[in-house]
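Note that one protein chain is taken out, while the other chains of the complex remain in position.
After this line comes chain A, so read on.
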Amino acid sequence: MTTLEQAAAEGTRTRTSKRPVWMERPNPILQVIKFIALLISAVLVILPFWSVLATSFADRQTLNNAAGGMVMWPGRTLSLDAYKAVLSGGVVTRALVISIGITFVGTILSLAATAGLAYWLSRSRSFAAKPILLLVLGAVLFSPGLIPSYLLVKQLNLLDNWWSLILPVLVNAFNVIVMRAFFQELPAELFESAAIDGASSLTILTRIVLPLSKAVLAVIGLFYAVAYWNAFFNALIYIQTADKWPMALVLRTYVVNQTSIGGEDIGSSAGLPPQLSMEMAILVIAILPIMIVYPFIQKHFAKGVMIGAVKG
């Protein structure tokens, strides 16, 4: 944003009211009621996070005072014992590394495959673009079903293999359509002049299309990353060995099903912190990456990339 634009934006923001002349002054009582209704919704969203965070930092004393339940305030001193315990090696640490790896590799491959396919389909005169596009649209409308997908993964010898968490979800058809629509919006003159200068399709893609599509690449990349990080279903059916579990399965076992976390699970036998604070620490670790990327996703909404796709 240039300084001029910034000044303009601030100018509109500092204006006291955007209310058009014909609109009556908002009824203060009604505004307060609406605000309270929305505030309650927002508190209902935030409260669980806050409580989980507080409990993960609470020491044994504070938890005992709360009869072993959740707390809203971690006590006088923040205790990092729960984090130290679950991150000291063992099942949680391993799952964290696995999830980060799958998310990282998966997002890069997904983005490359999606951008490549979208690019092929966006060049209107390209070979076979039409039938492939129909296949993509069909893939948006239905999914092949649990048993057949499982049999295919089994047939490909991918069971209990991390690739089973990446390859079946490598290309999301809807993302292809969004990206293709974005590529088609790029001015045709750019392509023509590059082609006249002798640029190959690959050069046009890497030197013109991708640099102009940073926003859409960022948004779709973040969506893929969130999906890989959150993936539970595929991990549940394809990954059998506990040593290969990603975070989602660790969460299910230790936090949802509340299997107790023993010293041998986390590789530190001496003086375990309370179960509850370790569970909450695992939960915080699983939520944290989403919280970190969320503002970036938000920023791109604000820019209207996704809204634009919604409105068409």
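Heads up, the rule we're going with is that a contact is a pair of C-beta atoms (placed from the backbone, for glycine too) under 8 Å apart; a residue touches a chain by one contact, two chains touch by 3 or more; residues count from 1.
Everything below uses one rule, namely that contacts and distances are computed from a predicted model.
Only one chain is not pictured, and the protein name UniProt records for it, out of "Rhodanese domain-containing protein", "Sulfate adenylyltransferase subunit 2", "Stage V sporulation protein AC" or "Polysaccharide ABC transporter ATP-binding protein", is "Polysaccharide ABC transporter ATP-binding protein".
Within the complete assembly, A:Ser200 is the residue of A:Gln61, A:Thr77, A:Asn157 or A:Ser200 that touches the hidden chain.
Screening A:Leu78, A:Val97 or A:Leu137 for touch with the missing chain picks out A:Leu137.
Not every partner is drawn; the one left out touches chain A at residues 13, 18-20, 22-24, 26-27, 31, 34-35, 37-39, 41-42, 44-49, 51-52, 55, 66-70, 72, 112-114, 116-121, 123-130, 132-133, 135-152, 154, 167-171, 173-174, 176-178, 180-181, 184, 200-202, 205, 226, 229-233, 236-237, 248, 251-252, 255-257, 280, 283, 286-287, 290, 294, 297-298, 301-302, 306-307, 309-312.
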